[in-house]
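A single protein chain has been omitted; all remaining protein chains appear in their positions.
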Amino acid sequence: MIDNHLPILQVLIPLVAAVMCLLLRNRLIVTTLAIVVTWVTFAVSAALMSAVLRQGVISYELGGWAPPWGIEYRVDVLNAFVLVLVSGIGAVVATWSPSSISIELPRYERHYLFYCAYLLCLAGLLGITVTGDMFNVFVFLEISALSSYVLISLGQDRRALTAAYSYLVMGTLGATFILIGIGLLYIMTGTLNMADLAERLPEVLDTRTVIVAFGFLVVGVSLKMALFPLHLWLPNAYAYAPSAVTAFLAATATKVSVYLLLRFFFTVFGYEFAFDRMQLWIFLMPLALVGIVTASLVAIFQNNIKRMLAYSSVAQIGYMVLGISFASVNGLTGGIVHLFNHGLMKCALFLALGCIVYRCGAVHIDEMRGLGRTMPWTMAAFVGGGLSLIGVPMTVGFVSKWYLVVAALEQGLWPVAAVVLFSSLLAVVYIWRVVEVAYFEAPSAVEGEGTVREAPLSMLIPVWALVVAIFYFGITTELTAGIARQAAESLLKVAS
Amino acid sequence: MMETIGLYNYWVVVVLMMTGFYIVVARDNLIKKVIGLNIFQTSVFLLFISAGKVDGGSAPILAEGIEIYSNPLPGVLILTAIVVGVATTAVALGLIVRINEAYGTIEEPEIHLEDVEA
Partner (left out) sequence: MSPSTAVCVAVALPLIGALLVVSLRRWPNAREAASLITGGTLFGVVLSLLPEVQSGARPEAQLVEVMSGLWLAFRLEPLGMLFALVASGLWIVTTTYAIGYMRGHHEKDQTRFYACFAIAISAAMGVAMAANLLTLFVFYEILTLSTYPLVTHHRTENAMRAGRVYLGILIGTSVGFFLLATIWTWHLAGTLDFRPGGILVGRADNWTIGILLALFAFGTGKAALMPFHRWLPAAMVAPTPVSALLHAVAVVKAGVFTVMKIVVYIFGIDLLHDTGLSDWLMYVAAFTIIAASLVALTKDNLKARLAYSTISQLSYIVLGAALATSAGVLGGSMHIAMHAFGKITLFFCAGAIYVAAHKTEISDMNGIGRTMPITMMAFFVGSLSVIGLPPFGGSWSKWFLVLGALEAEKAIFIAVLIISSLLNVAYLMPVVARAFFVAAPETGPSGAATHQGHEVRAKDGSSINEAPGFCLVALCVTAAGCLALFFFADTLYQLLTPIVNVNP
């Protein structure tokens, strides 16, 4: 019986738990509840994934009201995949977080509020992914956005506040643009259900209203996913937020926005309209390429390692969008699998940085001196994630790059292939900067307390679980690339 | 010509939208930005609601003898959107209070200066 209600449970469980966190003030109970709930949510996602792989698209009517008037939750291979990623990251970070926030959020009696916001954000992101109704997307988008503004503002540095504020302004603009797009589509077709829209839009595709709606949706989604040059909110937001928040958001928030890009332009509008008629790739591909190169270049010069990884994220989003802009099976496979792979990589990297913050207090490159010796496991995890960013074979990063280059070569765009590969070399520069400082220089003297020790096991285990996943999914890609390919084929409506 | 004037609701939406957007971009005071954001969002609300009105339709409440109703759905959507807007404003204002405590000012250039000097 539970099986039938999995889609709604996916959102309901974290949502209710968030409210319970608000009511139960005890720190220990709230922490345990959060960890348990996030893992249960992950189990639900896994169950949904296996159900979709077995029986195809799952459709769920909220409250028994049939679509297109009722709200429908619709799970196919693509969003099941994203659900697994988001809930998995949510669970891992929640498990990792208690020690970290005890240092970074000094007022223990307020921790229940942190977990409340965290679970709300998780529920929001999961809701965006699982729903099949356009307005529902907007609602959950705002739920996740508002809670993420709050989470970001909890950082210790006062710049976290201004970062959260500017993210708020830009994020609200983006979400409102999306709302305008949804509204215009509704005006033209009278429906909010995605599948229904896909059927009704072809008749009205030539009207100016629909084209304007398309434009608003493109800009709104680009803003939320930090496509160059609408990425300006990201570096500060990721750099100054608490470590657990950065790790969670970096691995999920922008990925869900990329999912929205796919959903809007392949399922709702259909790729013929989006790419052949509106030539969306002319907009996406150059911006993606410029984003990849400039963000990687800027990352090289950052001294705050969190900021460096934030710019690296902008570059990696560029890879995803590049893959999507090819609008071919290999291109979409590359983009979708990179969505998953990057989530793993960035979460591992930011969690490793969080361990360093836990022990050293900051992540300026000067703090990293000699950490290879004093925090060997943490640095080894950082190197593992870094190798994946570079795209060393046997890591997940390699798999994504492979598909992207194949897709580029298929369309004869060998300069694009060259850019993808040379930007990996830029990643070598900024990762190796950290490696050299950590392994080649002597540990810097810490005033007072004595030498820096390795991070506690409760923090190391989640990090290493992710690193193992990075290598595992780099060696057998059946689960990740195989599923991504299925999703790509269904998006392009290729008969498989 | 008459058609253009007949679409006056959309013109209002456009004016409000651009006004709000301009305020967000051009004003340095954080609270004024929030106000601009609100105006921007309000224009969207008007877009939805005014599009829901059907010619000759009455309020969407079932009653005897009435054949044509206006569309109730946009109203529902906008109620949700208004709540979202209120929540956004609340969070934004909360952030501004904290920024004021931390920086002593809510003018963006001054905040920027403080950060650069730090």
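We call the chains A and B, going by the order they appear; numbering starts again at 1 in every chain.
As a working rule, a residue touches a chain if its C-beta (ideal position, glycine included) is under 8 Å from a C-beta of that chain, and two chains touch if they have at least 3 such contacts.
This is a predicted model, so every value here is computed, not measured.
Across the entire complex, contacts from the unshown chain go to A.
Across A:G215, A:G361, A:P443 or A:G482, the single residue that touches the chain missing here is A:G482. Screening A:A164, A:L179, A:A348 or A:V405 for touch with the missing chain picks out A:V405. Looking at A:G56, A:P202, A:P229 or A:P393, the residue that reaches the missing chain in the full complex is A:P393.
For chain A, the residues touching the absent chain in the complete assembly are 387, 390-394, 399, 401-403, 405-406, 409-410, 414, 417-418, 421-422, 424-425, 428, 432, 436, 439-440, 474-478, 481-482, 485.
Keep in mind that, in the parts below, only the chains that are shown with their structure count from here on.
In terms of their C-alpha centroids, the spacing between chain A and chain B amounts to 28 Å. Of all the residues in chain B, the ones that touch chain A in their complex are 21, 24, 30, 33, 37, 40-41, 44, 47-48, 51, 73-74, 77, 80-81, 84, 87-88, 91-92, 95-96, 98-99, 102-103, 111, 115. The touching residues of chain A, when paired with chain B in their complex, are 135, 138-139, 142, 146, 149-150, 153, 158-159, 161-162, 164-165, 168-169, 172-173, 176, 179-180, 183, 186-187, 192.
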